[in-house]
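First, the structure itself, so that you have it in front of you.
In this view, the complex is presented without one of its protein chains, the others remaining in place.
And then subunit A:
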């Protein structure tokens, strides 16, 4: 007791200590992806939202960032941007914000470019070094469009961000196929025990553990794991229901009553925890192991059906998985067992029954993957771990299809395409912030036709000088966008809803114009948090990203995520 404990062989490294609170979320794999990333911020306007985003990325340790911004530091910057100081007045904003951001984390490299966006973009392959691009409005629509085209060609995720007064918005253009395996579903609600379709090893384990259930001592009876109890009572149920498991909600309730009655109340506690757990699990666990619509969407994707030697490993595994699903009518077993009241040895044994089956399923999928690779003539084998991770989370994989920004090119209206109907229906939905989004698009259209000076790229925000006149103009543009949307969708909105839609859009525009292009620090900080979070998801390929437009209203403190 006097001797001090020797340190463990593998104590945490200094990096693990610094990043401990986030490694508990995205683990070492996510951290490695962050550390390899290089984020480009194309900044303009007050430019706070982009810098606040970078702050939230430098802290958790991205590899590198680059700020492209040709603005000179003015007095106004000092009242809104935390990463500038008085002595920087007159200097390049990109340079000084870059330096102060770098102070936050010595592991991160920062760079800056003071060249105007226009000439920067005219160089070939200029976006290649970057993992992800953030573009902060205002930016001329031509440049945004050119940038988006270049980024898409290199499959670089791109964010387009607005932050004006109490409002903000961002849209994400992900690559055309953005699959996520590690979606982090809630472990409590996603336990997959396959109680309706037990395999022989599970059935015989359950049978063995429930032999002479009625004669068991109170202690033993109170420690039969709930999964085993449910399997036992399902067998009992089948005896009186033509060999069928409970088919619908009513039958499940009747089945639950049957389990409830099985619990002993003549023991010292007057109840049994394992039975309580079993009763609580009936509605959650007695569901067929069908693949969700999100998973079926992956199986039906063209990339999954027609593999090529160049297919991404995700698609090869997905294809193998779809074969497995066709053969077994279920996805590979994940193999994890939630905690349940049980004797230690029984629980470990039950865990092993599940693990063994999960390993078999994985081996089968891996075999298919290997034969697909052979057939396709692929040289580099897919890492086994990738296949294993896929099997473990097969039920929760997700595919996001990147969608383009709405760019308000002069003379061209906003086109909504396959989302016209959804967008038009949202106009009258009181919980949707689509009208605020349209107000931002109208603001873009206004700035496109109001250059601040002759330097290509610089634009003027509505309300900078004459809010009343500008509000009128921007409202006119917003109402035109609304009318065009309604007609593109082939819909008609009746009075008084139509007038309400118009006046609501007018209010959003007025509030935007009131700010005169100003960013409020709080809204920039909040939006910088949202964008950084989405950047982390896109870079780590973990969790589920926004698809594809997020709008925040700081007047009512509400947000909307809409797919356009």
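Definition applied: contacts are C-beta pairs under 8 Å (C-beta built on N, C-alpha and C of every residue); 3 or more make two chains touch, one makes a residue touch a chain; residues count from 1.
Heads up, the rule we're going with is that contacts and distances are computed from a predicted model.
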Omitted chain (choose from "Casein kinase II subunit beta", "Anaphase-promoting complex subunit 4 WD40 domain-containing protein", "NEDD8-activating enzyme E1 catalytic subunit" or "UBC core domain-containing protein") - UniProt protein name: "NEDD8-activating enzyme E1 catalytic subunit"
Contacting the left-out chain in the complete assembly, out of A:75, A:302 or A:418: A:75
Contact with the hidden chain (one of A:116, A:404, A:451 or A:516): A:516
Contact residue for the chain not shown (choose from A:110, A:179, A:262 or A:545): A:545
Residues in subunit A touching the chain absent from view: 1, 4-8, 10-12, 14, 16-25, 46, 52, 55-56, 59-61, 75-76, 78-80, 82, 85-86, 103-106, 165-166, 183-184, 223, 339-345, 347-348, 463, 466-468, 471, 506-507, 510-511, 513-516, 518-523, 525-526, 528-530, 532-534, 536, 543-547, 550, 554-559, 561
